[in-house]
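One structure coming up, written as structure tokens, with questions to follow.
Missing here is one protein chain; the remaining ones are kept as they sit in the complex.
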Amino acid sequence: MPPAPKTILLSQIASLVGAIAPAGKESIPITGVATLTDAGPSDISFLGSDAFVKQFAQTRAAAVLVQKKVQHLPPPHTAVLTVDDADLAMAKVLELLAEPVPRPAPGVDPLSRVDPSAELGASVAIGPFSVVSKRAKIGAGSIIHSHVFIGEGVTIGQNCEIFPNVTIRERIVIGDRVIINAGSVLGTDGFGYRWDGSKHAKIPQIGTVIIEDDVEIGSCVCIDRAKFSVTRVGAGSKIDNLVQVAHNVTIGPHCIIVGQVGLAGSATLGPGVILGGQVAIRDHITLGAQAIVAACAAVADDVPAGAIVSGVPALPHRQMLREQAAMRRLPDLIVQVRKLQESVNDLVKRLPPP
Amino acid sequence: MPPAPKTILLSQIASLVGAIAPAGKESIPITGVATLTDAGPSDISFLGSDAFVKQFAQTRAAAVLVQKKVQHLPPPHTAVLTVDDADLAMAKVLELLAEPVPRPAPGVDPLSRVDPSAELGASVAIGPFSVVSKRAKIGAGSIIHSHVFIGEGVTIGQNCEIFPNVTIRERIVIGDRVIINAGSVLGTDGFGYRWDGSKHAKIPQIGTVIIEDDVEIGSCVCIDRAKFSVTRVGAGSKIDNLVQVAHNVTIGPHCIIVGQVGLAGSATLGPGVILGGQVAIRDHITLGAQAIVAACAAVADDVPAGAIVSGVPALPHRQMLREQAAMRRLPDLIVQVRKLQESVNDLVKRLPPP
Partner (left out) sequence: MPPAPKTILLSQIASLVGAIAPAGKESIPITGVATLTDAGPSDISFLGSDAFVKQFAQTRAAAVLVQKKVQHLPPPHTAVLTVDDADLAMAKVLELLAEPVPRPAPGVDPLSRVDPSAELGASVAIGPFSVVSKRAKIGAGSIIHSHVFIGEGVTIGQNCEIFPNVTIRERIVIGDRVIINAGSVLGTDGFGYRWDGSKHAKIPQIGTVIIEDDVEIGSCVCIDRAKFSVTRVGAGSKIDNLVQVAHNVTIGPHCIIVGQVGLAGSATLGPGVILGGQVAIRDHITLGAQAIVAACAAVADDVPAGAIVSGVPALPHRQMLREQAAMRRLPDLIVQVRKLQESVNDLVKRLPPP
């Protein structure tokens, strides 16, 4: 029998988000979260803007978190909790309702392979079919799920979580509270060859990878070993799925890198840079602090701090919008110029020779 | 010694595709399929259009499936099977010649880890080094290859096949006859954070993933867990390799999603949508039934049912073609306008003042 879902009283939620539960509704049991449209009678939902008041009017939700700024709230038929920031309130409710991630128990699974020279901190859990190689160190409270490979001399900090089928190659250093999701690979040789006259000869990649504290890395992410020195992901940065981080890239602290981004060799991101999905960053490019790159852009030149760029190749976002608008008019412009040419030709004929 | 390849008589193939084997050639043995150029004397090949009659004239194939509509067939030196649809006939021949996929034998491999509380249907096969966690249910006839992680409370239907190194996180629900190819990851937390003033705080992702019946998922595909509610892949949809499906995406039934596509959070695809390779779909976008997105397009706005769009950003395909043609003429247009300006300046000078 599956464990029963968590049940929270509406009054608990109200107190969590700094709202007041309507009188008589304090003990409504809440077991889930859903959109206004999908919610059932044990769900809580949310209304962040006037755009969804119609759905609000028809929701079956037991309760709704409503942003203060919503102006035209119809007479509520459901419990309303008024909050300053519906997104933040929702995040708090999700934290309350979240089931704990199932984890291997502390200790070393008998079906794993942990080298005797490895050092495991207190309460470390090593799941089945995982490998911890010579001289690896894993800090207290870290969880290694099943099917993980941890290479020689790897250092992992405290309270990290490494999901199944992750590969962490030799000598990589990982900070505290780092999450690496399933299927990712850290420490593959950087992609470097030189043509020796008859073949592409491999250039040794003798550097390493450093993942600083509080980083989360998605699934099937590849972070390559530096040619020399370090490929670095700064503290608090978050990387989505299927991202490519080439050798010697430096990602500053608190960056957000959305799915399928590619960072070519030695690219450097300052603090707080945001890259939209499928962005490509050329090798040796620098993006200044808080720069934002729109999804699908290809950045071929340095980007100043705070700039917003988009397009292929990436340009300042306003310029790109102006060019796109112009592009929409180009077919008609060609017609206009043809007619203008005819008018001018005609005028020339009608004028006496100079 | 490797097993001998399958051998099929030409008469069997003829009867399968509704054609007649030429007299005296009924018992030619066929062991493989190849293009007209590559085929050897035990291969069957195919000719679907007049574009390849030259290759037909020179093929060494034992037999050729020829589409009826082919007009200028040279005098055949090989056995010809005339069919209405060469592609369909070829698919049937491939089915006949296909070797069965090697699979772990029914039962639980002694080198796997199956929790006693898991429920396995009749004839389920669990390969070596695979993990089936607490309360997981696997339907009759399903095959779990090696190195697979199946999390707590996961439900897998009947006659599914899960290839090596796949990770299926907790509570995910998978229908019947689903194929998940090697290296894919289902159920990673959606990519959601909020800036709390000093860091990106993780927003819990308490939802799940539902994969409906008859879905095939390629290799190294990532399908994230919903923030709440469900990330869904509809019945009969097919997803190619290295595709990113973010949290709360809804993919309708019978969609085709080609390699390296990225679907951002809460995107919705209607039934029968087709996305070409490397397409990007913005978050919260809806694509109507049977919409088609050309390869490499970036869809930033809703797409109506049946529409064909292309480009970055995506536009109706005809408009995009018109703009591209105009773009090819833009450099010359600039020159033309410069000359036109000179002509007009000249005309202005030649006219008496108004």
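For reference, chains read A and B in written order, and residue numbers begin at 1 within each chain.
Quick note on the criterion: a contact is a pair of C-beta atoms (placed from the backbone, for glycine too) under 8 Å apart; a residue touches a chain by one contact, two chains touch by 3 or more.
The structure displayed is predicted, hence computed values, not measured ones.
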item: Selected residue (touches chain absent from view) among A:D38, A:D87, A:E152 or A:D213; value: A:E152
item: Of B:A57, B:I256, B:A289 or B:A307, the one touching the omitted chain in the full complex; value: B:I256
item: Options B:V53, B:L73, B:A201 or B:V337, residue touching the unrepresented chain; value: B:V337
item: Hidden partner interface residues of subunit B, rising order; value: 1-2, 32-35, 38, 87-88, 91, 94-95, 97-99, 101-102, 111, 127-129, 145-147, 163-165, 181-183, 214, 216, 218-220, 236, 238, 240-242, 254, 256, 258-260, 277-278, 295-296, 312, 324, 327-328, 330-331, 333-334, 337, 340-341, 344, 347-348, 351, 354
item: Contacts of subunit A with the absent chain, listed as residue ranges; value: 111, 113, 129, 131, 133-135, 147, 149, 151-153, 165-167, 169-171, 183-185, 188-189, 191, 193-194, 199-206, 220, 222, 224, 227-229, 242, 244, 246, 260, 262, 264, 278, 280, 282, 298, 312-313, 322-323, 325-327, 329-330, 333, 336-337, 340, 343-344, 347, 350-351
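Here, only the chains that are shown with their structure count from here on.
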item: Intercentroid distance (Cα basis), subunit B paired with subunit A, Å; value: 25
